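Heads up, the thing below is written out as structure tokens.
Removed from the display is one protein chain of the complex; every other protein chain stays in position.
Letters A and B name the chains as they come in the text, with residue numbers starting at 1 for each one.
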Amino acid sequence: MIWIAISVFLIGTFLGFINRKASYITAFLASLLSFIAGFEAKFNGSVYLAKFHFLLSSYVGINIDELSGLFIMIASLSWMAVAIFSIDFGSNYRKRMAIFLNLSMLGMLLILTAYDGITFLTGWEIMTIFSYLLITEHSGAYKESFQFLAFSELSTLALILAFIGLYSSNNSLSLANTGSKSIIFLVFASLAFIIKMGIVPFHTWLKEAHSKAPSNASALLSAPVTLMGVYGLARIISITGYTHIWGVAAVVLGSVSAFWGAMEAAAAKELKVLPAYSTVENNGMILAALGLSSLAYSFSPASTLYEFAFLSAVILSITHTIAKTLLFLSIGQAKEQLHEESIDDMRGIHKSVGKIPALGIVISGLSFSAFPTLIGYVAEWMLLESIFQSYQFHSVLDRVVSSTGGVLLSLAMGFASFSMIKLIGYSALGYNHEKKAKPMPTFFMRTAELFLMILILGFSFFASYIFMGLGYSKFVIGALGVPKGWLLASAKPVFGVISPAFFVIVMLGLFLIPFIVYLSSKKNTKKVISWNGGLNLKEEEYFSANAFSFIIEYILRFIYLTKEVTTNNEAYVVISDVFEKFYVRMVKMSEKAGYNISRFVMNGKVYFYVLYILTVFIMIFIIFGSAST
Amino acid sequence: MKPWAIYGITKKLTENFKKTKKDVKSISGVFKSSLHIFPIDVGNDNELNFEMEALASPQYNIHRFGIFFTDSPRHADILLILGKVSENMKEPLAETIAQLPEPFGIIIIEDKNDTKTGAKNLNLPNVVGYFDKKLEAKEILSVLLNVMGREV
Partner (left out) sequence: MRLLGILNKNDTEEFLVENEGKIFIDKSPNNKFDNYELIKNRDKFIGNSEKKGKGVFNFRYGPVSAGVGQAGVFNIKTYGERILSVSIDPSYKKRNIEQLMINKTPKDALRLAESVCGNFAFSHSLAFSRAIENIYGLDTDENTKRIRVIALELERIYNHIYVITRLSKGAAQNVLTSHLEWLFEESLRTNKLFSSERFLKNFNSIGAVNFSNSNNIDTIKERIKILEEKFGELYQHSLKSWNFIDRIYKTASLTSKQAISIGLTGPSLRATGIGDDLRKNEDIYENFKAIIRTTGDALARMEVRAYEILHSCDIILTQLDKLQDETLKHHKKEQKNGAGVGYCESPSGIVAYYVELKNNLVDYVYISTPSVFGYKAFADSFVGYIFTDFSFALDSFGINFADCAR
């Protein structure tokens, strides 16, 4: 099955040279096949392994176990939607976009099915290079795509080092059914994956690349590509087991990242920067959940907390992948049809572009702001429940770390709601701009959006079935009048419970049905414009999105480095991401240093050059020789 | 020093009020014990605005009759049109009336010597009272009590 999927992706690549629509359809089929393969592996136990002898004692090959099956399923849902979406969307771009899309999906599939480090790296590079090319499809995105490439190569470099570490401890590059305690592997592999996930301080590429890339590429980059990072971390845990200090670092980095991402998202004014920062936030939460799972395991493997925390990382990944794909696709459609960049200029998508993209933004946005009844709510509840349960920890360090992390994560969730309200309220539901959408075929775009919306709603309602399907039936109970199988519990013995399905029923009963009955009943209603001092609002009188977020930019001016600039007839607010400033400075410094070093080294004397190469060589030997022993 | 709370209760400032008969129509029986009013300045010389301010003073204590000022026409039962309508205020006035919830009433108080358009000539709906000379605060209160149909 997996071979078929790979070959269909390859066929899609070749079709890209002939007909882009056919190529996108093929990509969809390949994604569907991948999904089936993943499903088979996860639920029917059809673990697949094919390995070939490579060099020395290492093997290369394809391997699908339960873990890869799960992530293939999650990722392929996003691929399917992106592929369908691209059938319409791609018509505005060049043919080669279809080729890049097929290949980057293939790269991801290789990562997820890699038996060994070599295959993994191959997939990693294929994904990176073709994602890079996808970004460059947007005219004028060279700087951003290059930044993406730089960070990706940094993570590749870290991966190579990690695999060197793995090889020196195991004498094999196998990633499946293996164990290793190599510190080098743990450190560098984790580094590689958190760079890919866009964890602070490695998040700046994400914002730049996502906002510049074509929207289908943004969806791909933001959801499945960062999911590869999550898969990588999960794979590390399966290899090295839970490490206490790794958990501490993950909770710290994850919660800081979640806070930072959410905070920057709250101040974002560009339509695609906001979801990009939201990705930083969500990946931060996933990392924190994994870290917490690690802490809990080292506290007591008998407690259900570590399993619950791991499950919450999985649910967060599912939520993020699906909802972020939906968000980028919906925004992408609107952006493509309106040709606007900022949240302010995109007001009233529900009128100008259509109900479905607007609804897509609303549903995904609500999911990210943890609106009860939606899967995002379940995910964030799980994360907070895991944090609450950390009161059991014995170690003071663990308690401090988890509670501080909890504070940051809760703040992040608050900021996330703030930013999502801005996104929903302005772009999707805001006052109409009277802008005309550019006519283009939208059937497949809307199909992709509807598909993802149904997924989110379905996953929300049947969250308990997902729990059971993932093999965690112990967290599904029945109590408080909720029948067995519909109530989610956060621990065994029971600590906290929710039931999204019951939320839906209660919401319908108390809210929607009375509302619909009210709307359909005969009534004497006066319809007037909103009250604005007796005059209709003019275009320049609408409360701007910048104004909406200025209040937090002002209160947190020490973090945002808010500057209010006023010149003769202009006034605006400048905020900046400290880390971005740092990188800009670093780039400048390295430019300068590079110039000086090259002048020093490449001075035309051969013996000097040879000496330089030798020194570097010896240094590498010393560093890795000492680490592997 | 006395705190404001104690300062406030040392003397009774409210006066007894004698309602006088005013020529107004009633809107509906529902306003007997509560009436929310929204005054709109359509171009008067500020005297009536000051009278509205005086109406809020403790001497009249209009809250005891259930009369309250609102900050938006959407919450008002009575729109008090103060003055004759200047050219630029015609549109805002029409919009304000459109925003009033049913049932509502309009009371016009203007100075007949003023030269602008009288609100009376604008064919406004539900005009329950019309006065062609400026009223003092106590007269305005009588008008409102008459509209409510309330005995004091």
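What we mean here is this: contacts are C-beta pairs under 8 Å (C-beta built on N, C-alpha and C of every residue); 3 or more make two chains touch, one makes a residue touch a chain.
Note that this is a predicted model, so its numbers are computed, not measured.
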| item | value |
| --- | --- |
| Shown chains touched by the chain that is not drawn here | A, B |
| Residues belonging to chain A that touch the chain removed from view | 269, 344, 532-535, 537-538, 540-551, 554, 564, 566, 568-573 |
| Chain B, residues in touch with the chain not shown (by the definition above) | 1-2, 4-5, 7-8, 13, 38, 40-51, 53-54, 56-60, 69-73, 86-89, 92-93, 95-96, 111, 113-116, 136-137 |
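The rule is simple: only the chains that are shown with their structure count from here on.
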| item | value |
| --- | --- |
| Distance between the centres, which are taken as Cα means, of chain B and chain A, whole angstrom | 59 |
| Touching residues (chain side chain B, partner chain A) in the complex | 72-74, 91-93, 95-96, 98-99, 101-102 |
| Residue numbers on chain A that touch chain B, as the complex places them | 524, 526, 528-529, 531, 533-536 |
